[in-house]
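What you see is part of a larger complex, with each chain still in position.
Chains: A and B, in written order; residue numbering restarts at 1 for each.
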Amino acid sequence: MARESVNKVVLAYSGGLDTSVILTWLQEEYDCEVVTFTADIGQGEEVEPARAKAEAAGIKEIYIEDLREEFVRDFVYPMFRANAIYEGEYLLGTSIARPLIAKRLVEIASETGADTISHGATGKGNDQVRFEINALALRPDIKIIAPWREWVLLSREKLMAYAAEHGVPVEQKRDGTKSPYSMDANLLHISYEGYDLEDPWVEPGSGMWRWTRDPVDAPNTPQEIELTYRAGDITAIDGKPMSPAEVLAELNRIGGEHGIGRADIVENRYVGMKSRGCYETPGGTIMLKAHRAMESLTLDREAAHLKDELMPRYATLIYNGYWFSPERMMLQAAIDESQRVVNGQVRLKLYKGNVLVVGRQSDSDSLFDESIATFEDDAGAYDQSDATGFIKLNALRLRVAGRRRGR
Amino acid sequence: MARESVNKVVLAYSGGLDTSVILTWLQEEYDCEVVTFTADIGQGEEVEPARAKAEAAGIKEIYIEDLREEFVRDFVYPMFRANAIYEGEYLLGTSIARPLIAKRLVEIASETGADTISHGATGKGNDQVRFEINALALRPDIKIIAPWREWVLLSREKLMAYAAEHGVPVEQKRDGTKSPYSMDANLLHISYEGYDLEDPWVEPGSGMWRWTRDPVDAPNTPQEIELTYRAGDITAIDGKPMSPAEVLAELNRIGGEHGIGRADIVENRYVGMKSRGCYETPGGTIMLKAHRAMESLTLDREAAHLKDELMPRYATLIYNGYWFSPERMMLQAAIDESQRVVNGQVRLKLYKGNVLVVGRQSDSDSLFDESIATFEDDAGAYDQSDATGFIKLNALRLRVAGRRRGR
């Protein structure tokens, strides 16, 4: 099939085997210049080695960027204000990183005069959708090459053969082993798919998990931490001010130590299939629990309930790749409007996989009024007889119905 | 103030101090016959002692009933089909028991020719609302006496004085101590309010918890269990068929042993205030996690997402006391419609407060299709090029907007 003509391609380039093959393949098949873009979003691997590889492949425009602060500040933090969780279990670790990559790809395309972007996501997954819809929302005329949907190298074997034939370097992991899982990582999480996870009745081998200790091996003594919130975002841990990326890195460290944030789930992909995934999200798991606790003290009841009802849709939008859509922005406006009062501290106890809330306070914004809630005499702060009218009028519609229908 | 005239009152009677004082107070203030109703809904205390006390107070019509199976089968199970959770944390243990009590109160009123019911819930809480709205929905002409909203005995001291003055027996607990907390229990949970919980920054004393071990003291070895689902309900544990109440009792036992199901939360009451509550829901916590896992394999994506969006409202309806309302029945109809396919087994690992899903299967209804989801060559089960059209049309509206608005 004749290839569409492209002038220059910006490739989301990790430096690993897959995107190295794609790099060569793009050069050969499309006979065009390639710009590589490699971002540090906290995946825990060096990004600088990608430079030498790109240079070796003859690339002239090489972008290597540390996006960790932008990632947490502009993507992870807004999402956690919503208490977003997909299908009751998944903290959207992969989903939330894609719009940032898509944004930088099209920005770099504009900077370098490229008309095309490319990525290494497969044709079965959600990531292709997230990359492409977000990119098209930001720059509607961008062309996209998704090699996995075009080529014939649909097995690892064929990919290795192509690499050998075209001189693409294939490295061994330093320890000589290679994980059998398909993995993705960023500052929010690491994910595992494929291999023995393809049977949802089978528990994955304990060697799979990389970021968290097995709860059985975690410390036998609980650890307490205190988080400080300002407008719904964490600004300090144990009283020490930190930037967003510092907060998340530190919570990952502590949470991982205590075996927090493992999830083993079957999820529904946007492209229509169910898939099994395992995730480690230590910091995010702590953040979700703590944010809810901070809100429980400071947020109005109906504001909180409205957030709870909007959340599943908000989470699905992010999962499906609609970060840069008007409907996500509408929901974000509603959520952010609610967060001005979410200020204070939360104390947590971390222990062998558990995140336990043991205290929450807010000098400026607590709506907990002991004088009203007390079981002791409240000196008139609340008039119990008000409840009679409250109940009678709330029941009125049901009483009328009962009378009419002969109950 | 002159009392309204009543002919006979059915009292929700626990046999404890509060309802014993109410019993005497009703006889004195209203000069009417009282029928006592004491139910075993799994609160873990003997109900038969209530008979002797009622007889001693001169009661002629005494109802003592074991409602455990009806409670779990007709209230707890339907609620768990919805994955109901209030404000992200509360499993509605108290809320779900009230409609059953309200139902029996008005049924007994009809059987005994009583025109009035009475209960011992305070004027600040949710339970008065739940008792009364549910009762009025079922029998719109029923009169209700809520002594806590009427009388002047609004402190423990005054209550004790009244008891002493009117010869109401005040027992000591067998161990000579009395919990300083206000508690409620049934087969689904036990709750704690008041005392040191009135400061939300303070962690409750470790002696408060009664049903679960402290995770620190729980077994050092994980335990695996397998639950069997049929139409969304658990019908067997480790292959052994059990009735609904047996299932819940057994899961409480196992979960409690492993320190599962403690929650310490600030919640928003229907009457408008925030309150702090601690809950132990060992079996329910296992059930929620397992049910979600069973659904993840068998439920259609959009059915699951619709359930997630409806859930917060469904939970709020139960929390607020609207079990016997048309809107709850509408939501239940939608939820139950989805559950016919929720059949199969879930394997769980229980360990020191953690409920970990390690496997799920469904011979009849699994929608997990390995041939499609696989990372290996799928032999044509899924055509990756379909994703191109899928993405392009899903992005079309955003591309048009981008073009028009000069992005």
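Throughout what follows, a residue touches a chain if its C-beta (ideal position, glycine included) is under 8 Å from a C-beta of that chain, and two chains touch if they have at least 3 such contacts.
From a predicted model like this one, the values you see are computed outputs, not experimental measurements.
Asks: With 2 copies placed here, how many are in the full complex?
Replies: Per the structure file, the complete homomer consists of 4 copies.
To be clear about the criterion, only the chains that are shown with their structure count from here on.
Asks: Quote the value, from 0 to 180 degrees and to the nearest 5, of the angle by which the CA atoms of chain A must be rotated to coincide with those of chain B.
Replies: 180
Asks: For chain A and chain B, let me know how many angstrom lie between their CA-based centres, rounded off.
Replies: That pair's centroid distance is 32 Å.
Asks: Can you tell me which positions in chain B touch chain A when the two form their complex?
Replies: Its residues touching chain A are 83, 87-89, 122-124, 128-129, 132-133, 136-141, 146, 148-150, 154-155, 182, 193-195, 198-203, 215-216, 220, 222, 262, 264-268, 271-276, 292-293, 296-297, 301, 304-305, 308-309, 312-313, 316, 324-326, 347, 349, 351-354, 356-361, 366-370, 372-377, 382, 384-388, 390-391, 394-395, 398-403, 407.
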